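Then we have subunit A:
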Amino acid sequence: MAATGPVSGFSGADKPEYADYSRCVHCGLCLNHCPTYRLWGQEADSPRGRIRQMQLVDEGRLELGEGFVTHIDRCLDCRACETACPSGVEYGKLVEVARAQIEQHYQRSLASRVARDFVYRWLLPHPRRIAAAARVLRVYQRTGLAAFARGTGILKLLGLQDRERLLPKIDTDFFFGDLGRTFPARGPRRARVAFFAGCVAQVTFSELNRATIRVLQANGGEVVVPAGQTCCGALPAHAGVRDVARDLARANFEAFPAIDFDAIVTNAAGCGSTLKEYMHLFPAADPAHEQAAQFTIKIRDVSEFLADLGLTAPLREVPLRVTYQDSCHLAHGQKIREAPRKLIRAVPGVELIEMKLADQCCGSAGVYNVTETEASLELLALKMDSARGTKAQAIVTANPGCILQLRAGAAIHDTGQEVLHVVELLDRALQRA
Partner candidate 1 sequence: MNVSNAMVLSRLAELAGPSHVTNDPAEIATYQIDGKSPAAVVRPASSEEVAEIVKFAAAEKLAIVPTGARTKLGIGMPPRQFDLALDMTRMDRIVAYDPGDLTLSVEPGIPLHKIAGTLAEHRQFLPLAVPFMDRATAGGTIASGVDSPLRQIYGTARDFVLGMEFITGEGIAAKSGGRVVKNVAGYDMHKLMIGALGTLGVITKVNFRTFPLPRAARTCVATFRGPTAACEFRHGIARSALRPQSVEILAAGAGCDPLLGRRAAVSFEDDRWSVVVSFAGDEPVLDRTRRELQGLARGMNQNSLESFTELRANLAENVNRYIADLPAAILEYSPAAAIFKVSALPMDMAGLAADIHGIEVPWLVMMRGLGVTYLALLPPDRSEGSLRVLKQECARIFSLSERAPWGRSVLLWCPSELKREINVWGAPSGDFAQMQKLKSVFDPSGILSPGRFMGGL
Partner candidate 2 sequence: MPMDSRLLHDLKKLLGPRGVLHEPEDLMLYEYDGSVEVARPDCVVFPRATAEVVEIVRLASRHKVPLVGRGTGTGLSGGAIARHGGIITSFARMNRIVEIDAENQRATVQPGVVNSDLSVAVEHLGLHFAPDPSSQKACTIGGNVSENSGGPHTLAYGVTVNHVLSLEIVLPSGELMRLGSPALDPPGYDLTGLFVGSEGTFGLVTEITVKLTRNPEAVKTLLAVFDSVDDATETVAEITARGITPAACEMLDGWTIRAVEDYVHAGFPLDCAAILLIEVDGLREVAEAEAKDVADVCALHHAREVRVARDARERDLLWKGRKNAFGAAGRLAPSYYTQDGVIPRTKLPATLRGIGEISKKYGLQIGNVFHAGDGNLHPIILFDERNEQQFRDTIRAGDEIIEFCIQMGGSITGEHGVGMEKDRLMPLLFSEADLDLMRRVRDVFNPTGMLNPGKILPISKGCGEIYVRPRPALAPPSA
């Protein structure tokens, strides 16, 4: 330590604050809930250890260097630790600002910087670029190039084989075309909602988005899809790229005049939890903070919204044995566990069997499956093991990212299980009605 006394490794705004990290009383109750601690069993990869590392950097006792970055990178941001923590530590908030500090002060390798800039700054904020990139990928997937690549073992050579499986399948018909439209309620209107369509979801989950709208309509929802909306900023925010996240948030405030709607509904738990926490992005003094407050009180996950509203649409029998995987950002981020289960049970003929550790992360975690593939696959293996144990025919979940991961899991581990979003299950019950 220098004679002048220790100097904090953090600086500027967006850093872990004493008031937040000191809430951690190092009781350790979160450890066994943390997927990465369960995998590797060491403090550095546990919530308590990560918080301590933040504290140590802040106290100038630990360098904001490779070790710190590695352990913070390895965090899934699944926030299971928040659920477990009795002291009310807001871990999600802490890790995001810790990542913001890394983003500002740590020089990553060139390749990593290029890739991160490409994704967080060049691609995600721009719908048109997403569409363009998606078209390229679609060509790859549809032309037989994919099959060729797989078949020849090129992917294996490039070490990409498992990662490739984790890539989303690109839709034929993007959702962008539906932006700006209004969908009337079926029957008497019970609510007027704005639909948050997501970014990558628009090229990979157009069908899920449409199903969501159908289910909302069928239950008396008038659904508006505001045109100016953009990515929620979850991925950049989780990665510590806060300036981009803030710009995206501001764009969304504009696109969703909150007073016009009973609710702003999303079918992506990951987006939902970011949208609900937009206030964390802006200091209290910033006028955007108040805007965020107005905006966030309207945000609802689709399961939450439908469970509160109550299902009125007649549902046909769907004979299916299912199990439910708690999406982290729904269960831990938004503390919603019952709503999706209630909706699933509402479908006649569906039998819900709980799996072990349903609320443990499947390893998807935003882009984790791409950046930390090995850990992601280990977690996925554990998850598929629990899912298989239930003998369910389908795994139901609440977030597109989880759906992708679980589909890959079902394929890799050959469980033969279908993977559905809660609203897709409801939609299935509707369509046959």
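Basis for inclusion: all candidates are chains of the complex that A comes from, given by their letters.
To be clear about the criterion, contacts are C-beta pairs under 8 Å (C-beta built on N, C-alpha and C of every residue); 3 or more make two chains touch, one makes a residue touch a chain; residues count from 1.
The shown structure was predicted, so the numbers you read here are calculated from the model rather than taken from an experiment.
Undergrad: For subunit A in this complex, identify the touching candidate from 1 or 2.
TA: Looking at which candidate touches subunit A, I get 2.
Undergrad: What does subunit A use to touch candidate 2 in their complex?
TA: It comes out as residues 1, 5-8, 18, 22-33, 37, 41-44, 49, 52-53, 55-56, 58-63, 67-68, 84-88, 356.
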